[in-house]
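Note that this complex is displayed minus one protein chain, with the remaining chains in position.
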Amino acid sequence: MTHTIILPVLLPLLTALVLMFGSQRSLAWKRGVSLAATAALLPLGLLLLQQVYSGAYGVYVLGDWVAPFGIVLVLDRLSALMLVLTALLSLPALLYASHGDDNTGPNFHALFQFQLMGLNGAFLTGDLFNLFVFFEVLLIASYALLLHGAGPARSRAGLHYVILNLVGSGLFLLAVGTLYGITGTLNMADLAVRVAAAGPADAPLLRAAGLLLLVVFALKAALLPLYFWLPRAYSAASAPVAALFAIMTKVGVYSIVRVYSLIFGAQAGLLADAALAWLWPLALATLVLGALGALAARELRTLIAYLVVVSVGTLLAGFALNNSAALAASLYYLLHSTLMAGGLFLLAGLIRTQRGAEGDQLHPAAPVSQPALLGSLFFLAAVAVVGMPPLSGFIGKLLLLSSVTPGTQWIWLWAIVLGSGLLALITLSRAGSQLFWNTLDITPVAPRADRLRLAGVVLLLASAPLLSLFAEPVHRYTQATAAQLYAPAGYIHAVLGERDIPRLTIGLEELP
Amino acid sequence: MELLVAIMIGLLTACGIYLLLRARTFPVIMGLTLLSYAVNLFLFVMGRLGQTQPAVIGVGDGQYTDPLPQALVLTAIVIGFAMTAFVVSLALRARGELHSDHVDGNADPRGPGA
Partner (left out) sequence: MTLSLIIFLPLLGALLPPLFIRLGRTACAWSAGLLAGTALAILLYHSPAVFAGETLVFTQPWLPALGLNFALRLDGLGLLFALLILGIGLLIILYARYYLSEHDPMGIVGGYELSVVLASAERIQAHALYPVTLVLILLGAFTKSAQFPFHFWLPHAMAAPTPVSAYLHSATMVKAGVFLLARLFPALSGTELWFFLVTGTGTATVLLGAYHALFKHDLKGLLAYSTVSHLGLITLLFGIGTPLAAVAGVFHIINHATFKASLFMAAGIIDHETGTRDMRRLGGLWRYMPHTATLAMVAAASMAGVPLFNGFLSKEMFFAETLHAGWMGEWSWLLPLLATLAALLSVAYSVRFIHDVFFGTGPKDITRTPHEPPRYMKVPVEVLVALCLLVGMLPAWTVAPLLTAAATSTVGAELPYYSLAIWHGFTLPLLMSLIALVGGVILYLLRFRLFALHDRIFPICDAKAWFECGLARTVDASHWLTAWLENGSLQRYAMLLVASMLVVIGTSLWGLPLTGPVPMDAVDGVTLSGALVLALSVVGLVVSVAFVRFSAPDLALTQLSVEMVTILLLMLALYFLPQHSPAESSAARRWRDGLLAGGAGLSVAALAWGVLTRPLETISGYFLEQSVPGGGGSNVVNVILVDFRGFDTLGEITVLAIAAFGIYALLRGLRLPSPSADGEGRPWAEDRHPLILSAVSRPLLPLALVVSLYILLRGHNLPGGGFIAGLVTAVALILQYVASGVVWTRERLPFDYIKLTASGVLIATLTGVASWWFAHPFLTSTFEYIHLPLLGKFELASAMVFDVGVYLTVVGSTLLILANLGKLTLVSQPHEETE
């Protein structure tokens, strides 16, 4: 019995508890514990990825209660990829935080670990209600992290974020309840079987439940018309928290991909591809409005937050194309966009601290203390985000654009993706010249960036050239992942096996 | 009976959502609370209403109700309680920092400290 699958959940949980017990201890001790545990997630993630690399599934049967009765964790290529991505993002964010941002309120490191636990649990679980529970774990941790340290802007944005997500949680429960009420099961593989077998009488209710889930995930992922909370929430958060939040929207994207490839995928009978008709126009509209929002942004952090919205639009448009090549491209783009958004948020933090009272506002102000260094990093990130060769954004977009066959979709996707790329180019050039070029003639007084924070920024931004250099192996993996997702029979078989599942009928015995 | 329960859930939802759309934190929190009642009730009745025996083995004739939704509701209640407590505290914090109980922190028409 190997227990490695559950370690990405248990390790952060136990670390968080240890940190709570040691809440009176020194900050250095907390940083050490937290960093060590977070660093351990990367080899762990890679180990798990190596286990499923060849296409195998890892199923962890909690409490030894077989599926669909107990809860199972399911490791496939997608979940392993998300675990590695979370580890890649969180360590630099934590490095950055360990130079002061963790000291503006109590228990930062414990909350950070709780957040990681929630993320990893959401990526691993194979049970829909358990997904709800992990959503709540990661949400409550994100509420606390967002509000960490004080400030009216955080309170205001936090209140919106919390209230909307509470409503979202309510809708999640309505959806789970309806699905249970019709299919009598909560296990996602079993749900896939039962939904595929649903008759015309049950299909409308299942469709309502499925689309309710889409609303819930779209709220998390920040899809039109539910993304408006994001710019203020992300720009109000401290830099490392905003960087970690780069993956919060991706949890929504992950859930959409998981649920709509497994439960409501092509094989779902009457409910096949239930969400795609909605997803395609909304994703493209999100892409356009996000790009315009970035252009309109008056602060660098708001700009980056809108770039996150753009990336969500791009990802979901890729998923809505409903072919393996497009999904593979989207998954590659997901890695790129998450790490770049994280890196940009951290970089914005550095710029803010070096620009004095003007912070990250996009108008002429005092220059930063290290214009060459920060300017080069910004340039690198901008090239990658805009999608210019030879960095990762270019490859991601090229993969996506080449995955669509000529037709109406082709025209829309090319026009909007390239157009938004042009807008992003203009946006980032303007921002870059405001931050580094059109500076006032004032000698900067802010201290230079310290090594820890710089390391965080550089580690994340290094992903752009690295993802480009190793585009071939990474893309090969995302291709395999997409192929696996579009063949859910393997997942279902790995979870349910050939067992006969006894079911109890309620309600019909009274019929004559 | 089913109709009555459905109407009850619908009424709770409607009241909750109406309050949710108000502009002050306290009604919004009340709305969220009502909405969570509605959702809990909804989740609970997904196990159907017909059976009358509590799912305690050895008690009664074996016509037990579906225990699973009940367990789910219990989990949901606890999580809902945690969330309500959090949002109440946050509302207080927002009131302290924004000097307003408007959900957007807008300036208070009744003047500060009202």
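For clarity, chains are labelled A and B in written order, and residue numbers in each chain start from 1.
One rule holds in what follows: contacts are C-beta pairs under 8 Å (C-beta built on N, C-alpha and C of every residue); 3 or more make two chains touch, one makes a residue touch a chain.
In this text, all values refer to a predicted model and were calculated from it rather than measured experimentally.
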| item | value |
| --- | --- |
| Chains shown that the absent chain touches, full complex | A, B |
| Listed residues A:163, A:189, A:251 or A:482, member touching the removed chain | A:163 |
| Among A:134, A:254 or A:378, residue touching the chain not depicted | A:134 |
| Option from A:178, A:238 or A:353 whose C-beta touches the chain left out | A:178 |
| Footprint left on chain A by the chain that the document does not show | 1, 3, 6, 10, 13-14, 17, 20-21, 23, 60-65, 68-71, 105-107, 110-111, 114, 117, 121, 129-130, 133-134, 136-137, 140-141, 143-144, 147-148, 156, 159-160, 163-164, 167-168, 171, 174, 177-178, 180-185, 190, 201-202, 204-205, 207-208, 211-212, 214-215, 218-219, 225-226, 228-229, 231-232, 278, 289, 292-293, 295-297, 372, 389-390, 395, 398-399, 402, 406, 426, 471-472, 475-476, 479, 501-508, 510-511 |
| Residues belonging to chain B that touch the chain removed from view | 1-18, 20-30, 33-34, 37-38, 40-42, 44-59, 64-68, 70-75, 77-79, 81-86, 88-93, 95-96, 101, 103-104, 109-110, 113-114 |
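The rule is simple: only the chains that are shown with their structure count from here on.
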| item | value |
| --- | --- |
| Averaged-CA centre spacing for the pair chain B and chain A, given as whole angstrom | 28 |
| For the chain A and chain B complex, residues of the former touching the latter | 129, 133, 136, 140, 143, 147, 150-152, 155-156, 158-160, 162-163, 166-167, 169-170, 173-174, 176-178, 180-181, 186, 504, 506-507, 510 |
| Contact footprint of chain A on chain B as seen in their complex | 20, 25, 28, 32, 35-36, 38-40, 42-43, 46-48, 50-51, 66, 68-69, 72, 75-76, 79, 82-83, 86-87, 90-91, 93-94, 97-98, 103-105 |
